[in-house]
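After the structure tokens below, expect a handful of questions from me.
One chain of protein is taken out of this complex; the other chains stay put.
Up next is chain A:
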Amino acid sequence: MNPSIREQFPILHQEINGHPLVYLDNAATSQKPRAVIEAVKHYYEWENSNVHRGVHTLGSRATDAYEGAREKVARFINAKSMEEIIFTRGTTTALNLVASSYARSVCGPGDEIVLTEMEHHSNLIPWQQAALAVGATLKYIPLQPDGTITLEDVENTISPRTKVVAIAYVSNVMGVVHPVKEIAAIAHRNGAVISIDGAQSTPHMKVDVQDLDCDFYALSGHKMCAPTGIGALYGKKALLNKMEPVEFGGEMINDVGLYESNWKELPWKFEGGTPIIAGAVGLGAAIDFLQDIGMDNIEQHESRLAAYAMNRLAEIEGFQLYGPRIREVGLITFNLGDVHPHDLATVLDAQGVAIRAGHHCCQPLMRWLQVSSTARASFYLYNTEEDVDRLISALIQTKEYFGDAT
């Protein structure tokens, strides 16, 4: 990866607690390149207005910027058309939309929603709530000891009663890439749809929703260099057309009467209220930035970095890895001897190294792993082998520190 990429992220060039920052919490949120920050600034300085209603020039500029961003998202994940892209606040809102609108209308008592135990809370609770509301049953695809799933188990879990299969493309804890294309085929054979949580996959690899043949795909902007508060839901047009909106108000209506109203066409019927215009503009700029570098290059860079990190981490005594030894994505969840992950994260922070510690919004998975919490280092395109070296030496110092302190 070209070292000049790092130069484009202003936040990375600062000291934290007297040490140059090493940011390894990218699975939580990524940092933003200057191009994205400038795009948002430019929008507010030259284009800001409300969309789809102003007759004036700024109204057209804002609408063009907002809808231009939608086109970029559609092309980025290879949707058939921009009508299939609904802007949301992020993955959580996108998945809630599918669970609240689609799942609740197609599921009845005894129908099934299939998940895995390793889903992020945002891809678990919406389905739980939908199942409780309509009397549907949740079923979980069993996990292998390393956190992977087998297609045989997928076949055995999905049945003709299954209406929705909800699964992450990439696990935010185990770093596993699930075979979602094959799972989609199994779901479809049983008459079910597949809804993919793309929060951890979209920033790091090429995604083609038509090739995957998925029915729904949710993504968050802030994990892929865009601002917080913007994300998107992809849905197949035929399904989205059948779905009812879950938010009602301005922007999303066609004709409003005193007792009944009807809705705009796709995608706007799902976007009640003034949308997140600047966020969408930032997401469009982030997509341009990532595509200039190339998603294949980003994916290769991260898997190389993960392999390098894995080799070095394995040398540390007491290093306990969660998930498979070979990583396709740059995300490593671990514990270090008896040191509690919070203590670990604090000692690392004192050395300028930012990692995540906790349950990673995966309490059921933590119970499955039989731990209360774990530490997680996650990489992105701007991380280097030097960052990994800093992580390693900070971990060694942590061991020494807690060894001496006892």
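Miscellaneous remarks
Here is the rule we go by: contacts are C-beta pairs under 8 Å (C-beta built on N, C-alpha and C of every residue); 3 or more make two chains touch, one makes a residue touch a chain; residues count from 1.
To be clear about the criterion, contacts and distances are computed from a predicted model.
For the chain that is left out, the UniProt protein name among "CoA transferase", "ABC transporter permease", "Succinate dehydrogenase hydrophobic membrane anchor subunit" or "SUF system NifU family Fe-S cluster assembly protein" is "SUF system NifU family Fe-S cluster assembly protein". Checked against the full complex, the candidates A:K41, A:K80 or A:H342 give a single residue touching the omitted chain, namely A:H342.
Screening A:T150, A:Q210, A:S372 or A:S393 for touch with the missing chain picks out A:S372. For chain A, the residues touching the chain absent from view are 17-18, 340-343, 346-347, 349-350, 357-359, 363, 366, 372-373, 401-402, 405-406.
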